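Missing here is one protein chain; the remaining ones are kept as they sit in the complex.
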Amino acid sequence: MPILPSKSRLAHIVFEHDDKASKNFDLAILILILGSLIVVILDSEPSIYRDYHRELLILEWVFTGLFTVEYGLRIWLSKRKWGYIFSFYGLVDLLAIVPTFLSLILAGTQFLVVIRALRLLRVVRILKLGRYMKEAEVLKSALKASKLKIQLFLGTVVTIVLIAGTLMFIVEGPESGYTSIGMSMYWAIVTLTTVGFGDITPLTPLGKFLASVIMLLGYAIIAVPTGIVTSELAIANTKSKKKQGKTCKNCESKGLDLDAAFCKYCGKEI
Amino acid sequence: MPILPSKSRLAHIVFEHDDKASKNFDLAILILILGSLIVVILDSEPSIYRDYHRELLILEWVFTGLFTVEYGLRIWLSKRKWGYIFSFYGLVDLLAIVPTFLSLILAGTQFLVVIRALRLLRVVRILKLGRYMKEAEVLKSALKASKLKIQLFLGTVVTIVLIAGTLMFIVEGPESGYTSIGMSMYWAIVTLTTVGFGDITPLTPLGKFLASVIMLLGYAIIAVPTGIVTSELAIANTKSKKKQGKTCKNCESKGLDLDAAFCKYCGKEI
Amino acid sequence: MPILPSKSRLAHIVFEHDDKASKNFDLAILILILGSLIVVILDSEPSIYRDYHRELLILEWVFTGLFTVEYGLRIWLSKRKWGYIFSFYGLVDLLAIVPTFLSLILAGTQFLVVIRALRLLRVVRILKLGRYMKEAEVLKSALKASKLKIQLFLGTVVTIVLIAGTLMFIVEGPESGYTSIGMSMYWAIVTLTTVGFGDITPLTPLGKFLASVIMLLGYAIIAVPTGIVTSELAIANTKSKKKQGKTCKNCESKGLDLDAAFCKYCGKEI
Partner (left out) sequence: MPILPSKSRLAHIVFEHDDKASKNFDLAILILILGSLIVVILDSEPSIYRDYHRELLILEWVFTGLFTVEYGLRIWLSKRKWGYIFSFYGLVDLLAIVPTFLSLILAGTQFLVVIRALRLLRVVRILKLGRYMKEAEVLKSALKASKLKIQLFLGTVVTIVLIAGTLMFIVEGPESGYTSIGMSMYWAIVTLTTVGFGDITPLTPLGKFLASVIMLLGYAIIAVPTGIVTSELAIANTKSKKKQGKTCKNCESKGLDLDAAFCKYCGKEI
């Protein structure tokens, strides 16, 4: 009979990632998540459902059981139990097991377990792949800096969508499939984003002309979010590179500009 | 009976945004605009129209009535009445109430009240959200600087659309849906902007080849407006940051970092 | 009877753009080109063709007659006649009148007169709109600098299209509409450029998976031409701004870097 690890040892395995046992635990969780995602995707395929639903259902309950045990373990081992439960990862861990239990009452909810994909975030974070972390940091800081600009931009897009949608609704009308302003706004989004499903298309010459203007507009404004992210990314890149800047020998300030002749903090010549 | 505010107090509430009463007035207008937009969108939905048209029509007239009162108030309270009436916001305020009255004579015009969405611009401006304003300034200056380049670009695109449209009209002809040069130009815009509805598509091998060339061309030139906006945005960003920089009183170097205590060029304390 | 201008005066009017008469001549040509383009577009519209073809045909011949007279004039007035005839603009001028005459023999060729749109280039050049010229210069130099990179990129795209097209042809086959490798390559271009007409789409699971990979690939590589143009545009912008650089008082060299302390040509302190 194997000797059970002590509670503190178990907590180390679950929460830390610095020795063999804890790394294996992380890896096992990673494989379980990927496995359970594959089970859900396969189970939704009609031909596979017909032949293997029973087997997949069993597997699904095995995965859910293991995740439930893991969730219980995490609560039990946490020092600040409520802190964990209401943390982002705590909620994701809970949401990853709820849908299966819910499917006993409500049909169709079992597919919601794909929320488990979010648990991959934790694993990625855990792996602390140095290289990725640095790159992710640059991306994150660029997106954060772009946030306000992108909100403004989305606001403008929504206003354009509202006006373009209404105009198309008036010009084309229900006969062409523009059955309501909501429907027309859906069409305007499909068009402005250059997705262009083609499920609804203008049929009248005036509608086609208006659609052409909307498309050219979309073509022109698609440039804006790209421009925003790019210029912020360039800045973030530069900042990340600045960390390799000059160092003052006097006050030991780091990250001084490469063209600086004097330290901007203490005024000594570099 | 509540005491009516004086005319000057009323003007303050309507035009200024610095105390509780005037801020509440702005907020009320914001809610009224959003509410009336939702009413128009809902009323265009056939199933909702059938069951609730009467109620929505009443609401619509209530909103229009309130906006009419507000419009009257603004004229009455303005010192330069004609100045307000012919200003951009004055015209938008008028256009926001005209369609409802027009719908008494002409059917279908009631949907044009979505022009009210433009009134949101004023509210946004009013809220004077500092952070947003600064970002909007950068975006605006980048777009302004790109204006000439984007006009040139659109001119080129229109010429390509004209020639590509005519070629497709000659190659494919009416049997494939290219019933006229106008129709073919619509198709060329749909294709060049990568929207690709698929309502008209080439059927002959030569047409498909020509379409492939047009698509690759579109793929290559989609890069141009993005490049224009991005490089202008980078410049605008840099300028906006330089403006906030410190200036050295000794050597007059500008654009020094905000956290600098000493000039990085001459070493003097700032 | 008006006094006919002398030959040298006529040559001035036709070739120069610096006094009232020559500017009016340019303007007249601009209006004639736009007018004739509108006539061609309208004539291709079936409903307009039915009712007004006779009138439009007469107009078309009037335009062609005027352009023929202008072409004759230009040859007659040129000092180096063959030089003009074989120049780019000389050929465009010829191509702008040939299709109408050709339509007497071959049906359908009359639409080729849209080549007249290219004559607009000359007019634009003539107007010498200072602001536009400078911007066009920046755009042109950026595109020229990107040429090699974009050629390389298009080569890569064509190779991907060939391989992706063949794979889809093997996987999906004629039943799904992938009737030949050529057809599949057309589909691959439609997909990679994110146009996505939807006239041919994968039907088998494997085909859909392969299509997904191609789309994600397209999504990733759409970034490349944009990146190329943007970075070249940034460089071109910078260069254009450098023209406003420092000037050496000693050797009068212009466009020196703004951070230069010494002239890089003569070595004197600036």
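Assorted remarks:
By written order: A, B and C. Residues from 1 in each chain.
One rule holds in what follows: a contact is a pair of C-beta atoms (placed from the backbone, for glycine too) under 8 Å apart; a residue touches a chain by one contact, two chains touch by 3 or more.
Predicted model only: the values in this text are computed from it and were never measured.
Residues of chain B that touch the chain left out of the display are 194-198, 226, 230. Although one chain is hidden here, its contacts on chain A can still be listed: residues 37, 40-41, 44-46, 108, 111-112, 114-115, 117-118, 120, 124, 131-132, 135-136, 138-139, 142-143, 150, 154, 157, 182-183, 185-186, 189-190, 192-199, 222, 225-230, 232-234, 237. Residue positions on chain C in contact with the hidden chain: 148-149, 151-153, 155, 159, 162-163, 166, 169-170, 174, 179-182, 185, 191, 194-198, 201, 205, 208-209, 211-212, 215-216, 218-220, 222-224, 226-228, 230-232, 234-235, 256-257, 259-269, in rising order.
Heads up, the rule we're going with is that only the chains that are shown with their structure count from here on.
Chain contacts here are complete: no pair of chains fails to touch. When the CA atoms of chain A are superposed on chain B, the rotation angle comes to 90 degrees, reported as a multiple of 5. Chain geometry summary: the mean Cα position of chain A and that of chain B are 28 Å apart.
Residue positions of chain A with contacts to 2 or more other chains are 194-198, 226, 230, 259.
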